[in-house]
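Some chains omitted; the rest stay in position.
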Amino acid sequence: MRILAHFSTLSEAVRDHIHDGDTVSLEGFTHLIPYEAGHEIIRQGKRDLTLIRLTPDLIFDQLIGMGCARKVIFSWGGNPGVGSLHRMREAIEKGQPKPLEILEHSHAGLVNAYVAGAAGLPFGVLRGYRGTDLIEHNSQVAVIECPFTGEKLSAVRAVNPDVTVIHAQQADRDGNVMLWGIVGIQKEAVMAATRAIVTVEEVVDRFEPRPNSLILSRLLFKAVIVTPGGSHPSYAQGYSVRDNPYYVAWDGISRDRATFLSWMEQNVMSPAGK
Amino acid sequence: MTQELTYTADEMMTIAAARLLSNGMFCFVGIGLPSAAANLARATHAPDCVLVYESGTIGTKPSRLPLSIGDGELSETAEVVVSLPEIFNYWLQAGRVDVGFLGAAQIDRFANLNSTVIGPYDQPKIRLPGAGGAPEIATGAREIIVVLRQNTRTFVEKVDFITSMGHLTGGDSRQELGIKTKGPTVVITQLGLLRPDPATKELRLTDLHPGVTLQQVQAATGWNLQIAAELKQTPPPTVQELSALRDIQSRTKNG
């Protein structure tokens, strides 16, 4: 616990803390998805990553389509309110641009895998997966018996990413981090990881108390990066709204590989003004 | 004589779902039709129906329908917003949810649901989004309302993958796994309502929507569908229901 958070740049933080072959969690449940950090991972051409997110969302579609991933651990892989993630589907269905291994949970299962990871336990317990075919296709779920009642429950193996990346609204000057609104699984994803990095909308002198807010200690982060708009096209409550047209447009952009690649080139790899 | 109202199949499904909700019910809601139905109930006969989305927003009162379960308005209008471990463990798993809504790409005669894959898991014909919150909603909520379009691609003899357990192989097979919740108590389609037989747990057609024939329902079902002895007729949408629903949806489009 002795290395304290420090302010950094996105290119430095991704270079120093994310390596080829790492297991990387980018969390944010619809809200506060760390898109900018994901794009920097793509720009730096990271390879063979095991990517973890409850909802892969467009950011994983982009990472997968650009060939960064060898495996995805997830629990719901759609474009919310729109339809499919075409790049992820093509990787699963046709092995394009490269074969993609998947490990598929339910939300409750993956949530409890993060909880166990954050708590330093090798597994979590839930009354889940019962009667489903998921359990047959997931070696990280097992039956466990209650030593008191004999009830059979599910154990899910902890996830402990090498790196977790999140986006938050604010950091203070010490590097403590505040997020509010839908807080999802970010605390557990950060605490389950060996290293964590956070992009924030801004740095403030003092946190103003907010409803439904969460403060994460500076002790948990290797790097804090000021990245306004870092969760676009998702949103940061109090700073931006979800860019629903982007999500709708993605369906057309991502359906065809060539269109996707040209869009990524223009908008992510060498965007105007970057 | 009142003028005949015109309405879409989706509107009929949404209104039929809303009618099943009552004041004080604690409803676990997903995006799309379930969200529309629960908000319609709130706008009409069940203003104190409590909505929770799996994003952790409890008692939320959106003025328009969210495109995603994480839309900002859900959290801004919520009584409380909790983390995902809390919503799944302390609320859903702990048995606090009265009604959960589920959709699916396929359903079988025992109301088992598939939202994972069409074709073999390892060589999918169509890869669907997957489980999300569904498997634990299916066993954690006291009862489940299923809403989906009925045709021979969705109502199949055997689902390609059980994402969410309904009544498994019928009879007591669900209870034998140690599950105490009721599971799917009703399936709402654009043609009517189906409910499990109390003993066999096989879905039977219990209500027919206005203007729908038994032949149409049978033709849209991939197995030999049983019909309840007392088949009921769904009352058509009322002016109030339709205008409340359209009001919600126009706010959504303009929002």
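Chains here go by letter, A and B, matching the order in which they are written, and residues are numbered from 1 within each.
One rule holds for everything that comes next: contacts are C-beta pairs under 8 Å (C-beta built on N, C-alpha and C of every residue); 3 or more make two chains touch, one makes a residue touch a chain.
Bear in mind the structure is a predicted one, so any value in this text is a computation, not a measurement.
Novice: Only one copy of each distinct protein chain appears here; write out the full complex's composition as a formula using the labels shown.
Specialist: Only one copy per chain type is drawn, but the file holds A x2, B x2.
Here is the rule we go by: only the chains that are shown with their structure count from here on.
Novice: Show me the residue ranges of chain B that touch chain A in the complex, using the header's touch definition.
Specialist: Going through chain B, the ones touching chain A are 31-32, 54-57, 66-72, 74-76, 78, 80-81, 83-85, 88-89, 92-93, 112, 116, 121, 124, 127-136, 138-140, 161-165, 168, 174, 177-179.
Novice: Where on chain A does chain B make contact in their complex?
Specialist: Touch residues, chain A against chain B: 29-31, 54-55, 74-78, 80-82, 84-85, 88-89, 92-93, 104-109, 111-112, 114-115, 126-134, 137, 151-152, 181-185, 187-188, 211-212, 214, 234-235, 237, 241-242, 244, 247.
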